[in-house]
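Of the protein chains in this complex, one is absent; all others appear in place.
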Amino acid sequence: MNSSVSSSHNSVLINLKIKFSKLLQQPTFLIGSVLVIILSYLVIAPIVSIFSNSVSLTMMDAMLSGGKDGEFTYKYVDRVFASSISEKIFWVPLKNSLTVSFFATLIALTLGLILASLVTSTNIFGRKYLGFLLIIPYMLPSQAMATAWLTMFKNRKISGPQGMLESFGITPPDWLAYGPLPISICMALSYFPFAFLLFSSALSKIDIQLEEVASTLGAKTKVIWSKIILPLLIPTTMSVLLLTVARTLGTFATPYILGTPAKYTLLSTSLYSSVRSNDSGVVAVIAIVLSLIGVMLLLVDIWVVRKWQRFVTVGGKGVKRQPSKLGILRTPTTLFAWVIFLIAALGPFIVLALSTLMREPGNFAFSNFGLAYWTGVNVPGMDQPGIFTSPEVITALKNSFLIAGSASVICGFLGLLIGYAVVRLPGTLISGFLRQISFLPYLMPGLAFAAAYLSLFAVSRGPIPALYGSISLLILVMVVTYLPYASRSGISAMMQVGPEPEEAGMVLGAGFWRRITSILAPLQKSALIIAIILPFITGMKELSLVVMLVTPGTELLTTQSIRFLDFGYTQLANATILIIGVVVMISVLILNRLTKTNLASGLGG
Amino acid sequence: MSEIKLKSIVKNFGGNSIAVDNLSEIFPDGEFVCLLGPSGCGKTTTLRMIAGLETPDSGEISYGEKIFFSSKNGEFIKTENRNLGLMFQSYALWPHMTVFKNIVFGLEMQKKSLDEKEKRYLELEKLFHLENFRDRYPSELSGGQQQRVALARMLAMKPNLLLLDEPLSNLDSNLRLEMRSELKRLHQSLGCTIIFVTHDQMEAMTLATSIAVMNKGKIEQIAKPMEIYNNPKSLFVAKFVGSPQMNIINSDKDENLALCLSKKLNIEKNKVKNFGARPESIKMVQQNNGDINAKIETIQPTGADWIVGLNVSGKSIFVISSEQPIGKENDTIGIDFKVEGCHSFDSNDLRIVKS
Partner (left out) sequence: MNKIRIKTISLFTSFFFGMALLLQPVASYAMTLDELIAAAQKEGEVNTYWHSSRMGKKVAKAFEEKYGIKVNATKMKDSEMTERIVREVSSGNVIVDLVGYDDGPFLDTVLTPKGMVENYVPPYLANDIPKDSQKPLIYLWQPFVIGYNSETYGDSCPIKSLWQLTEKDWSGRFHMWDPRIASSMLQMFSAMEDRSDELAASYKKHYGKDLKVSEANAGLEFVKRLAANNPVLYNEDYEIAVAVGTKGQSQAPIGIYSLGRHRENAKKNLALALCDVDPFKGLNQPTYMQIVKGAPHPNAARLLAYYVLTQEGANPWVGVVGAYSSNSSLGSSPDNPYPTAEAWKGTLLVSNNTNVANRRADLMDFWIKHSK
């Protein structure tokens, strides 16, 4: 009896000893555990705080109504769902959001599918260039499209310089200038490249032999498309559909710019109004609703993917599909594709650029052109310095680079680390937990996440000092928000490498750090570059996440452009957006040059 | 003696089946041991446990005096410190390093001087005909060249124990033959212990000095190749080794043939569950001149010999013959069994050894 106790005690010790020596050989477990702790804090704490905020009395309300700060209350839930104003702040915006999402997604999906088919599988003119050019709208910040629209179509309903059409003597009606129609169109034009990318990659993955078999059996091109290719695209279509809906629901800039003048409120702008009026309890409730919609969409997506899994075909021999001849349709389809490019990518650029070059909108006289908005010391009629002489813009530019830059670097490394831990600890709790938790921020709308961070890190907590008003807060929140992209690419990169290269080093006597530095890191170089540049691009364009966290001195280019817009300095806002667009496009070119990767792989999230 | 000793090794990955089931074996020094078995039989797991890339759930692994692993006292030597060579099926050459860098990596780990690295590299370069490849990257090499680089990398530190995990399976058949003789030559000249994992019985037969046939996490039989071939311990081993496969004759279903074999082997038919007859142990003779008559179904000439499909009272068997078959399809002929190539197995699928 006694001996069995002591031997079992002994075996526990021995077990521990083995575990420990394994840990020394392969400290993945250690890395995983540290990551679990860090991520729990950075991801779960804000989510918990959002939930608790939704049912506890805010400090502001406690001060005003004399309750106790943090006291349990249904006040906000009630206010959002069943009070006299819930229709205005929730139900109508919900309906509007769903309407706009529906139409935007429909247009984006159709455009994406048609353009992807044309570019991957037909001989339209310039298909080589279109593949890249049609992604450009995705690189522009979402307010670019909206402000370009406004610059073009605005009427006297709101103030500021004249719209371009207006200056030609045409007054666009309100329904064309503001509200659901322009919001849907602008969102669709901003998000169709996403559909385009996914469809293109799906089309190029379909085994060409499947089509060849059909044509040997006598099927014509038209039949092949309707009976074979399109059905095979159903899973992709579902994914595009759900993810685009999710994106449009979370978009803030477009409805803010185009919806506000018509009082057309979406959930995202309603959330922002609540933020602006310090109604943080309501913010929490709406944020939860938005997140729940996100979760629901994701679950449906997972279900769809699983259901259609049997459709997934193993890639063929990588033979490129022979572009089919369009014949008489070649010219019109080419025209169509290029017109879309013109409207969605080149159009905004031209409109924005023109507006910053013309003193008076719509006056094409040579003398009316000038660089006042860019280089002027004092822009006429604005009492403001031009972009290049404006200290605000220069600070914002610096901040954008600093914040998006450091966030993306941290994010990239963190993503690879997570990938490493997840892939090397298969089947463990840690692996599953890390995989799930690093994906969670994906479900939270940026505004909601920012709200959570604001309330969580405004005061010092544990080892983390009060971060309010600091650049670190912005970096932190960006890192966490972009983590899903980074960790996903990290995981897939690690999956591709497999354990052998590392094991080969192990056998030859390389210790853990040596394996990481001289084998794994160089192998993952291009994955790392992607994992850094993609968040950088997103960070440069980011608005909804940071719009409530910026403080004087920490403004970013995107928030600065909104500030300009608030003051009616449309041209300065446009110029700022142009700067963002240019920076992002240069980054994309660098990415292409460095890694020779298609954006499709990274943006497909 | 630097023999490898496995003592009651158990490894379970979770799930229904055990990967390695209470395995105890000794692989003597200087042997070229082949772990042979179908996929999922635990052979690669065994190899990886010897390398230290997996840890057994219990048991003990030792190499000479060194205890690699013991669940009794918690002994564990890290892979890095086991000083062995391991070659992967995929070769696992580092794509971001040149041939030179790949090969001298181990020496670098031991902080060897540049001269030493250079010297050793030149030796290996010569040994494996890698001249002119020094600054190439693995992706710029052919499969055979990659394989030789992987071998050179493994041997750079002159390990006494080499572990090879299906190193030939990614090569085409010509190269495979070439590499087989290369490996055999290496083993003879280096005199080190090699443990080689394969599912290809031909490879095992031609290379190994001893073959361990594994099935369901256990070693069914370990012996010299010809011993395995001639005296398989079990039906599994008999079936797994040899190509075309041994003809299996069930004593109940294939009554006529079974009766004929039981007479030939002088054994009671009802003691036997299955008979086995190697294709080359069956000789084709004129009709009615053999032990039993058969009808020719197919004839497949391979160039060197003929594989003939026969039908003996409803049972299809294969015969391999170095001479032209005496008939053509649908002809009836007689067959003779050679006793050396015929075996009987009991209800536990074990070979019945006549006393």
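We just call them A and B in the order they show up, numbering each chain from 1.
Note that a contact is a pair of C-beta atoms (placed from the backbone, for glycine too) under 8 Å apart; a residue touches a chain by one contact, two chains touch by 3 or more.
These figures come from a predicted structure and were not determined experimentally.
Novice: Shown chains touched by the missing chain?
Specialist: Visible chains that the missing one touches: A.
Novice: Which is it among A:123, A:278 or A:595 that touches the chain not included here?
Specialist: Final answer for the missing-chain contact: A:278.
Novice: With the missing chain put back, which residues of chain A would touch it? List them for me.
Specialist: Per the touch rule, chain A residues meeting the hidden chain are 59-60, 63-65, 83-85, 87-89, 156-160, 260-261, 263, 273, 276-278, 381, 383, 454, 458-460, 465-466, 468-470, 551-553, 566-568.
Just so it is clear, only the chains that are shown with their structure count from here on.
Novice: Could you pull out which chain A residues touch chain B in their complex?
Specialist: Residue list for chain A touching chain B: 13-18, 21-22, 24-25, 427, 498-501, 503-511, 514, 519, 522-523, 525.
Novice: What residues on chain B touch chain A, complex-wise?
Specialist: Chain B reaches chain A through residues 14, 51-53, 55, 69, 71-74, 76, 78-86, 88, 90, 92-97, 105-106, 109-110, 153-154, 156-157.
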